[in-house]
Structure formats: structure tokens, C-alpha cells
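The following block contains the structure, expressed as C-alpha cells.
A protein chain is absent from this complex, but the other protein chains hold their places.
Should a chain be cited, it is by its letter among A and B, assigned in written order, with residues numbered from 1 in that chain.
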Amino acid sequence: MNAIEIAGLSKHYSGFSLQNLDLTLPQGAILGLAGENGAGKSTTIRLIMNVMPRDGGTVRVLGTDNQSPEFRAVKEDIGVVLDEAFFPLSLTPKEVDRVLRSAYRRWDSETFFAYLDRFSLPVNKAFQTFSRGMKMKLAIAAALSHDPKLLILDEATSGLDPMVRDEILDIFNEFTRDENHSILISSHIISDLEKLCDYIAFLHQGRLVLCEEKDQLMEEYAILKLTARELEAVPPEAIQGRRDNAYGAEVLVRRELVSPGFRAEHATLEDIILFLARKEGRS
Amino acid sequence: MDLIISNANPQPIYEQLYSQIRSAILSGELREGDLLPSIRSLAKDLRISVITTKRAYEELERDGYLYTVAGKGCYVAPKDTELVREQHLREIESHMRQIHGLATPLGLTEAELLDMYHAVTEEESTP
Partner (left out) sequence: MTGLLLKDICTLKKQLRLYFLICLIIAVVAGWNAEASGFISVYIPVFISVLPGTALAYDEQSKWDTMAAMMPYSVRELVLSKYILGLLCFIAGGLLLCVQRLVAGTLFTAETASVFCTALITVLLLQALTLPMSIRFGVEKGRVLLLAVVALGVVILVGFEKIQGVSELEVASGAAPFLIPLLAVALLYLVSIAASIRFYRKRHSA
């Protein structure tokens, strides 16, 4: 079964449109949604949760059409962390526990307080005094404490310092040790996605530029650093993006199309996405 | 069993996993009938993709190093020495092709290549 199945999803605003999006998150997998600010990541997430009307397409979440009345019950199984929507700020984490206990059937206070402890968050302090990182941690703790099958995380690691980010990525990694658990995570911090994800989708100006298995992507592409003359020997169809400088060029190539004689360097996910975005931007 | 997966390694991750598990089997560190960790738990422990781990296991199984018992997991297969030899020969051949591909544009002769090979053998045999 697929945790999320999106087909032909469209949404038009003035100045932005999400065009005919097809995207699948297989159960048990982690899908990273990359893209610049305004690429349509948050819109996609909102449409998956059916909190805004769409102009076309279908979305199934955990096997249920998200426009059907049954979707409300499915929300019990979805833990969501949003970029900038929180619980009312004057609540203390202890009160958040009390509120969510009666919101979710499978809410587990013990798990929640264990996470608070792990994140060293104060229990009895109104969280308007919290830093952004602490608020994010509280939201993550809450999302994980009602026994969800699917986590949907919108920029959940941005604004956190690297140590905390790593710790949280670890928690997400652990979450998917259960093969029924899946994660959709959007981020503009591509290195986080590289560390965590099984699949990578890249949105650019409302269009899906690529959606592929991460390691496949890393195998397919490589970076070459060449002089202008050396570059002539590279078959043009192999070149997926280039960045010229005064002394030479840096190109993203399809590994299989260049002779092994070139010293191809390992391309990071960030390299791949940056080069492809430039290519998209020009076309 | 030690498994070191590196992102900096130009070798694809599934290949790194494949070759490390294979050498654990060939060296006798993993014995016939040993149960391997489940794909998912190995992937999570190594913090690598489940799909990649699955791919490495599938290739190991295809090449006769593992077998799967449905519902239980993957076990180390009995060592088929003939098969192992054949595979190694195939691998050597593919490396030869690579050498050929690299040597031809440089105009290296067979004799020169052989010299290089002798040098490597000597280097490896002196401790």
C-alpha cells in the first residue's frame, strides 16, 4: 500500500500554480520534498491534508480519499508538524498534553513527556517564551505522541541548530523502523533530506522536476571539474548542468554517458538539485 | 560483522554493502545458515536507504550468497566454491575492460600493462 498517492493535483493562485502533480510515498519509506521557498511545498502539504480547495486531481492518504468523510478518522494516524502554526502560545507543554489527550484517541502522555524530557523542554512554562527550535521540538513531540502511521513535516528542521537537527533526524529514522510507518518531509535544507530520505522529489515553481530514489540519483549523477578544452570531449547529452568560471567549468553529468577516464566526483544531492534547478530556470 | 558505509566513497552504497557482506561470507566471518539482520533494521542502523539495502540483499541472493525464508529473514547460503570462482572471474574480466578503456587512449602497450601488474603483485606480497 502507498502512504500517500497524489494524481494530477493542481492548484492555482494568482502568481503561482501547482501543476498536475503526481507523487507517491510508498508505505515504510521517507520521501523528501525539496524546493526553493514558494516552490509549492507547503501548498502540496496543505492539499494532502485537504485544508484548502484544489482545482483538480486526487489525493489518497493511508488508503483513503482525503475528500471523503472517512478522512477525518485517518487524521488520527497522521502526525503533522507545520512550519509556522502552533498551539496557542500561552499554553504550557503540560496543558498541551491535556488538550491533546482529549483530541487524539491514542494519545500517550508518557511518550509525550518522555520526548519533552529528551528535548529538555520545561513542562510548566508557557511556550511563548520558547525559541523557535524549542517550539519545533514541542510540535515534533506532539506529532509523535499519538501513535501516528504517517508523519508530515513541513520545514520541521529549519531554524534548529545542527546538533538538534541531527538528533531529530535520528528520531525520524527510528520512527520508520516500523515498516508501517512513513514520512513526508519538506525542507530547503537539502543535506538533511540527503541524510534521511529514501526518495527525493524536487519541486520548482509549482512543477515536479524530479522524483527518484535518492541513492539512484546519487549513482546517476556526478560532477566533473574541467578546463574549457577538456569539456569539449564530454558528450553534450551527458551534461545536465554547468557552471562556468574564468578558468574552467563545473558540470553535472550523467555518469553512464561519460568515459571512465574523466575524474568524476561524487555529486551531493545539493549539487544535483542546484544544477537541475538552474537548468529548469533557463528553460 | 563490521560494515562501513561511506558517502564519500565513489562506489555506490549498495555496492559497498554488497561487497562488505560478501567478504564477510567469503572470509568465514558469516557462516552458512547464519541469520542476517532484517533489511529494515540494517538500513536504519546504518542510516541508509531501505531500498538500497534491499537491492544489496537481492543481488547477494541472486549471486547465491544468501537465501530468503519467507517470514523469517535472510540466511547465509552454503558456499558454492565453483560459483564463487566464476563470479570472481567475471569481476576480473570487467575490471580488465575498464583497464582497456583507460589504457587505449593513452596508447599503453600490453607489455607496459603487464609491467604495472607485476609491480602491483610485488607491492602486495611484501608485507
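Methods note: a contact is a pair of C-beta atoms (placed from the backbone, for glycine too) under 8 Å apart; a residue touches a chain by one contact, two chains touch by 3 or more.
Here the structure is a predicted model, which means the values were calculated and not measured.
Shown chains touched by the undisplayed chain in the intact complex: A. Shown as candidates are A:Ala7, A:Met49 or A:Leu257; the residue that touches the absent chain is A:Met49.
Among A:Ile78, A:Leu184, A:Val234 or A:Leu252, only A:Ile78 touches the chain left out of the display. Within the complete assembly, residues 49, 51-53, 72-73, 75-76, 78, 80, 82, 84-92, 95, 98-104, 152 of chain A touch the chain that is not shown.
To be clear about the criterion, only the chains that are shown with their structure count from here on.
In terms of their C-alpha centroids, the spacing between chain A and chain B amounts to 33 Å. Remark: chain B residues 7-10, 12-14, 40-41, 44, 47-52, 98, 101-102, 105 touch chain A in the complex. Note for the complex: chain A touches chain B at residues 28-29, 173-174, 176-177, 179, 195, 197-199, 213-215, 218-219, 259-261, 264-266.
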